[in-house]
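Only a single protein chain was left out; the remaining protein chains are all shown in position.
Our next item is chain A:
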């Protein structure tokens, strides 16, 4: 990168602008990723904390909120080979009241459960461990969980499931179980926990939109870098012709140009990631935002990768520069 480094310094204004653009895109992508993670947590953390590896639904189109399963189905699933644990769970959206205050919550009812408020629910009600709360027809002393479980943006309250009640899903713990065969026999639909999250309506819609936005930003970044290097390569085509006439090999010139792109992308994404981390850290705790290394580093790595692809496509035109042009009008 003998020439590449010197060009970076010589045209630092132009390169600086590109670094700035990449940094801003990285900030946007970083914030969007943190927000996607945070919102996903507000949708799914309660389901992810259930402890099983599969979720049984009443049918192909069933979601978490239905009540399509009964105790006989639970017993049949418990008898399936490889199924170690079956836990019925009824999920509904409701209200919890305590001390004259109320909060919208997701009610998770399972057999034998005590009344447990997630930290979010307790905070909304302004109650502590041992407070008396009312959930629907049930009034009981509640324990406050150390977990901050959410489902579909609502804090979770766990309550006992009355005997004989119908429920929404079965949480399975399995080992080498043929769930597809059991589904066919029992008329249910079983998903892994991660696939089951797509059946939380708000999660699927939100996550899809945020991922689409992030995808567009990735594409925009690659296009911006590609466009910059297209113009840059055209601007320096005479220099490239001179270097070729002096005996520079095409691979040498391509490495030099790709090295420039790598340096710019590294600078831009590092700056952008740092800014996103600072902004993320400054957000109030009420904003659902995940600030950890994988959440911020992954999109930065994707930006670098796609940016290099864009740059590679742009600088490919180096191969077509004719060294003869350095000699002037030979033809």
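Points worth noting:
Heads up, the rule we're going with is that a contact is a pair of C-beta atoms (placed from the backbone, for glycine too) under 8 Å apart; a residue touches a chain by one contact, two chains touch by 3 or more; residues count from 1.
As a convention for this text, contacts and distances are computed from a predicted model.
One chain of the assembly is not displayed; among "HTTM domain-containing protein", "DNA polymerase III subunit delta", "ABC transport system ATP-binding protein" or "PadR family transcriptional regulator", its UniProt protein name is "ABC transport system ATP-binding protein". The omitted chain makes contact with just one of the residues A:112, A:130 or A:247: A:247.
Of the listed residues A:180, A:301 or A:327, the one in contact with the hidden chain in the full complex is A:327. Where chain A meets the omitted chain, the residues involved are 2-3, 6-7, 9-11, 238-239, 242-250, 252, 323-324, 326-331.
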